[in-house]
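Have a look at this one before I ask anything.
Moving on, here comes subunit A:
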Amino acid sequence: MKNKQLCVILAGIAMLLFAAGPVTAADTIKIAYIDPLTGPFGNVGDAGQKHFQYMADLINGNGGVLGGKKFEIVPFDNKISAKESLVQLKNAIDQGIRFVTQGNGSSVAGALIEAVNKHNKRNPKDPVLYFNYAAVTPAFTEEKCSFWHFRFDAHVAIKMDAISEHIKTRPEVKKVYLIHQDYIFGHSCSATIQDMLKAKRPDIEIVGDTFHPLGKVKDFSPYISKIQASGAQVVVTGNWGQDMQLLVKAAKEAGLTAEFYTFYGGGLGSPSGVGAAGENRVKQVTEWHNNLWNEQNKPADKDFYLGFQKQYAVGNNERLEFYYGRIRTMMEMVAKAFDKAGNANPKDVAYALEGMEHDTYYGKVIMRADDHQLYQPMFISTMVKAGSDKVPFDVEKTGLGWRTDMKVDTETTMRPTVCEMKRP
Partner candidate 1 sequence: MTQVVLELIDIHKSFGSSKIINGVDLAIQDGERHAIIGPNGAGKSTLFNLISGLYEVSKGNIKLRGHSITNLAPHQINRLGLSRSFQVTNIFPKMSVFENIRCALLWPLKYKYSFWHHCSYRQELNQKADELLEKINMADRRDIAAGELAYAEQRALEIGVTIAGGAEVILLDEPTAGMSHSETDRAVELIRSVTEDKTLVVVEHDMGVVFNLADRISVLVYGEIIATDTPDNIRCNADVQEAYLGEEVASC
Partner candidate 2 sequence: MSNIPKKHVTNKWWAALAVWGSAILFLALLPIPFRSGFMLSMLSEIGIMIIFALSYNMLLGQGGLLSFGHAVYFGLGGFITMHALNFVNDGVLPLPLEALPLVGGLGGLFFGIVFGYVSTRRAGTPFALISLGIGELIASSSLMLPSFFGGEEGISGDRMAEITLTPFGFGQQIEVYYLIAFWVLVSTGLMYLLTQTPLGRMANAVRDNPERTPFVGYNTHIVRTIQFSLAAFFAGIAGGLFAINYEIVTAEVVGAIPSANVLMMTYIGGTGFFFGPILGAILITLMELMLSNITHAWVLYYGLMFIAMILWAPGGLASLIMMHKPLWQGRVIGGVLKAYAIMAAPVVILFLGCMILIEINYHLSLSIKPEDPMHIFGIEFYAQSIWPWLVSIVLSIGGLIFFLKSRKIVSRAWKTAGNQLKQKDSGS
C-alpha cells in the first residue's frame, strides 16, 4: 500500500518537473535567445538576456506590437557551442518560435545562419528569421549573406575603418603595432587595418604584426617588450576577453605609453578586468557608450540607461550596466518591422526590415537591403577618469568612463559589398 502511494507521489513529481515550462500567453511574439547561459561565457549571455528582457519590457509597456501583441524573450542555453546551438534552434522551432537572436561567437553565428538557411529551404512555408546582434565576421553579410540573417553590429571592416579614420586625423602617429589572436578573426582584423592605413596614411609604418594563440597566453609581458622595442605609438588589437585585458594590464606594468585601439575595451567584464590599467590607454570603437547622452545632450538616454541599472541591480560585488546600444536599436527596429509588415510572418518581417531607416539618439541608422548589414554611427572613445562634468559615468565601478574622441557618421561607414542577396 505504502509503495503505491509513493509511486503516485513520484510520478506526480516527475510530471511537474517536465511540465514546469514557462507559462505562455497566447498573444505573444516569442524571440528565442540562443546564447551561453552557463559555462565560462555564461555572464556575457546572461547580460545579453537582460538587455533583451529590458527592451521587451519597454516595448510591451508601450503597447507592444501589432496592436497589442507582446514580445517574449525565451532563453536557450547554447554553452557557446555550435552544436548545442543547433539543437536549441530545433528546440525553439519545435516550440513554435520563428525569430531567433544570438550574438556570441562567430562559430555559433555561422552555424545558425547555415541551419536557418537549410531549414527555410527545406520548409519554405515555415521560415525562421535570425537577428545577429554581435557576431562580426564580415562574411556573414558578404559572401555568405542570407535573406534570413540581419546583423545589427558593425562588422570587422566597419570598425577598423572607424579606427583608421581616427588615426588619419592624428598626424603625430607614425608607428603602429598590430597584435591579434591567431585565428581567422584576428587575421582578418590585421589584414583590414593594414589595407586601410596604407590607403589613408601611407606615411605610417606598421612596426609589428603579431599573432598569439587564442586564450592561451597568461603573461603578455614579452609581447609588451616587443611593442616597446618597436617604438610603436599606437597598438591596434581586435583581442577580446582575457587576451585584451591581460595585454593592457601588462602594458601598464611595463609603463608602455602606446595607446590601444580595441574593439572590446568596454566589453562586458573588460573594464573591471583591465581596471586602472586602462586609463588613457584604452580606446574602443562602439556604436554607443554610457556618456554619450551627456556629450550629445540627450538626457532621455540617461534615464533609459539608469533604468536598466535599476531594474537589474545586483548585489554589492557587481553592477550590471547597459552596454549593447545596438540591442536597443535592434528591438526598436524589429518592433517597427512587425508593425510595418502587419503580421508576424518572418518573411514579411524580413522584407519590412530591408532598407529600413531608423532614428536613434545619435543619428540615423539604416539596415541596408543589399547585405542586411546595419550601418550606424561609430564612436571612438577613450577610457578616462570619470565623475567630471564631461565624463559623468564610470563603467563597472572602475572610476573610469568613456569620453568620445570622434564620431564617424553612418554615411562614412558605408562600404561596398559583394553580397548577392537571394530573396524568396
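Throughout what follows, contacts are C-beta pairs under 8 Å (C-beta built on N, C-alpha and C of every residue); 3 or more make two chains touch, one makes a residue touch a chain; residues count from 1.
The candidate set was assembled so that all candidates are chains of the complex that A comes from, given by their letters.
Not measured: the values here are computed from a predicted model.
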Practice item. Can you tell which one of 1 or 2 makes contact with subunit A in this complex? Key: 2
Revision key, fill the gap. Note: in the complex, subunit A contacts candidate 2 through residues 2-3, 6, 9-10, 13, 16-17, 19-20, 37-39, 42, 46, 49-50, 53, 76-77, 79, 81-84, 86-87, 90-91, 93-94, 105-107, 109-111, 114-115, 118, 122, 137, 139, 182-185, 187, 213-214, 216, 311-312, 314-315
